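Of the protein chains in this complex, all but one are displayed in their positions.
The letters A, B and C name the chains in turn, as written, and every chain counts its residues from 1.
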């Protein structure tokens, strides 16, 4: 039983392989009558695509979405919204020397084992290119949510060991958007850039952590006991390529605290209930409580490095190889819109579920 | 749309409120012909229930499972297995002074808002007592999995700031089982006990981290791109009460590493493919690769503390209160069988999905 | 992958075997705050149970429902409503002489093949006793729907060849309720009773057709293109034991008509849109149009007859046998509340889906 769909009322199903004709998706359950903002959609795609700064892969995907259904005269019909983004810059030849190898920490081996074939070049379905469909659907979800005053923003809080002080509250979103590493702090941003440049020179790669903040969610979203809001957010984040961990609110640090410190005491002002602190990350008992929702997502270093590595091939022979191809030394900045998109899909799904 | 079921081929639905007649569940999709090991099941329930050491709540639930269907002459029929565990020791009076309060970092407020009522005393559906149903179902899943040589074990790696060296490989499972804090290292175990005793005296509470290791899973479990094995494990863990974070393999630490160090290179011995390191945590591209699967789950400190706190009541008035009731200063050791149970349900679900 | 649940937002899962401890169910997705009418519920159970007239099985099930969860102080909590009805009158000995036989047109053979065991005596899960859970859940759905002025009523339109004129519009519901064959016409009712008495004497059985009318459904329920309202009603009906066919509106007769006759032309009165005829059965394009919804459900004759039959046993030997046990010569009248219940569950599910 396959697993290419996510969501219960708003359901995204994605399809397409990295070196096939296109990456696409079907978004079902999206309400009728919403006007599509194509500029916003393109901006989101551009945030994700490679080739925008010297720190990312040289692969140039001039990503444009083509809608196949569900929209008429620029308005949603309430029927499934199908869309594709063509794969225009496929260089399968980069993969020729790899096609019989199980690359370390890639999915070559597990995919070959599970599906009984070597799949398409370039990772096929397991390539991060699949996330382009998530960004299209996420942009549509964001457009719905902002009409309900819900806003979702992510930024990078760490690259390797360069860490932005987690306590930061006043995010300079404009700077984050300009920064090639999506970090809102100029000083830390600069350090991150330097670090990635060094890693790049060494032919190596690095990981990092993305934080996402969701503002404007009213009390009441989330469906205990299994579809708790943070559980569905967690699953959505963990489904993104290269993600190794998820924590919300106080997260792993919360495990070190004592209860009297960690408890978010309630206050009330002008009939609005709030909490004085927000270690709960805006979610209590699996249900949003009206405060900001925030969480962190850890990304591993990309497995493609331009250093010699040893692995085995399909015949079980030990082989040395050096990756060619075009790959990012650090995917974390490009992952920010993907994180936001998956968050938007989960929040909109629960918004519609609670309706 | 409610969320009281988990799994796609093996589906657990739980029901029951902490101060109602019982907690129960229905496990559908469990194959016919499996002989039930009642001793093992009772042992699992006993590992979860409070009152076993001086470190836990004095609430005495002599938990016994009663099967209502799906089993005949001690063998599963292939039909839904319904079961209940009676709630025998309900002291609602403990909650009398709280019934109009929104306790900090509890779900009182969000539940009242979402369901339009104050629910039952003792947290109703949001109480950790609900996890008893997960342990029953998890025990059945473990019994199925062990026939396929899959074994799942958890232990505590941290309580507050007392941390077991994460690198530990040779787990002394017997000691962990004996230890009142489920920690396999006698020295660290002792420190944890001391720390909880101190916290208890102070009327406070503490959190911690549970690690879980799954041995014997062959290559091939997990369904990209959304139902990746670690994504479903993550959701299942995050659905457990008080959980704040999930990481697998290298986890958040992996985000600090470089690719050349983090990559798990493949080797082969007697036709068996393995990786020299296991930062992948036994999962690559969302599919198990045959290595041990391991992950960490962070628990926040329980919100019930015997210190004076300020909050608001349903009328919006600010109130001071001190919790009475019977609560654990640290639920982390008791959470170990719950973590294992949810892992067993996810692994068995994917085992049947991949079949 | 098992199939013991039905519905998407309102989900009924049933469990229990006919000769096990109980038949039960879990109804998830039922809104909070609904007051339960226990008298109505018991009336519904009594309509279904055998032993009420000389025409039905002598099996005496004094069916009482016991709620395990989801209700507090007689009001629904919004959490899963679990319930059981105990099996009090199990006479397994009736089945002793059958236990190795594959009874003709029963599910003995297919169940034995599929589940690899002979199951429990009395049909286990395939027994019509399972429908008691549907009636409990259906009664709860009816109680919700009547608050929204939706009413569901069934009656018998044929037993064997005794057929009530299908065009009948003015149903005498009170008479139908009194009639032991649930037929609203005294004359036809009398003929049906006579026919069943004769069939009974002959040790044979007969089938029949139940019609169901749903009043008060506003325009808008149903989810094309697959979850059309009549498609979900059809599936629900076909899931009832012994059902062989389903038709709505003009049904099979509609296939013989010409379009100009079959078309339901629209009219309007005081801003209310209606159709002059209703061959559409209240559903157009899979969506309710505000007119009465009506459909027919065909039941086969029960396979248990007190005549000598030939079949094979598990060893593949040809055997002659005569059924003992307690069985109805005609289950159709008792099926009326089951048909209504399944209709109520489908309508409420779509009511909540469209919300």
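Definition applied: a residue touches a chain if its C-beta (ideal position, glycine included) is under 8 Å from a C-beta of that chain, and two chains touch if they have at least 3 such contacts.
Source: prediction; values computed, not measured.
Asks: Which listed residue (C:191, C:334 or C:353) would be found touching the missing chain in the intact complex?
Replies: C:353
Asks: For the chain that's not shown, point to the residue among C:145, C:199 or C:293 touching it.
Replies: Of the listed residues, the one touching the omitted chain is C:199.
Asks: Looking at C:56, C:79, C:107 or C:179, which residue reaches the missing chain?
Replies: C:107
Asks: Residues of chain A in contact with the chain that isn't shown?
Replies: Missing-chain contacts on chain A: residues 1-2, 4-5, 8-9, 11, 13-17, 20-22, 24, 26, 28-29, 32-33, 68-70, 72, 75, 77-82, 84, 114-117, 119-120, 124-125, 352.
Asks: In the full complex, which residues of chain C touch the absent chain?
Replies: 1-6, 8-9, 14, 102, 104-107, 109-111, 113-114, 125-126, 130, 158, 160-161, 199, 202, 204-209, 219-220, 222-228, 230-232, 234-236, 238-239, 244-252, 254-260, 262-268, 271, 273, 275, 279-281, 284-289, 296, 298-305, 307, 309-312, 316, 318, 353-354
Going forward, only the chains that are shown with their structure count from here on.
Asks: Select the chain whose centre, defined as the mean of its C-alpha atoms, is least distant from the mean of all protein C-alpha atoms.
Replies: That would be chain B.
Asks: In whole angstrom, how far does the Cα centroid of chain A sit from the Cα centroid of chain B?
Replies: Averaging C-alpha atoms per chain gives centres 27 Å apart.
Asks: List the centre-to-centre spacing of chain B and chain C in whole Å, with centres computed as mean CA coordinates.
Replies: The separation of the two C-alpha centroids amounts to 40 Å.
Asks: Taking the mean of the C-alpha atoms as each chain's centre, how many Å separate chain A from chain C?
Replies: Once rounded, the distance between the two centres reads 47 Å.
Asks: Where does chain C touch two or more other chains at once, residue-wise?
Replies: 1, in rising order.
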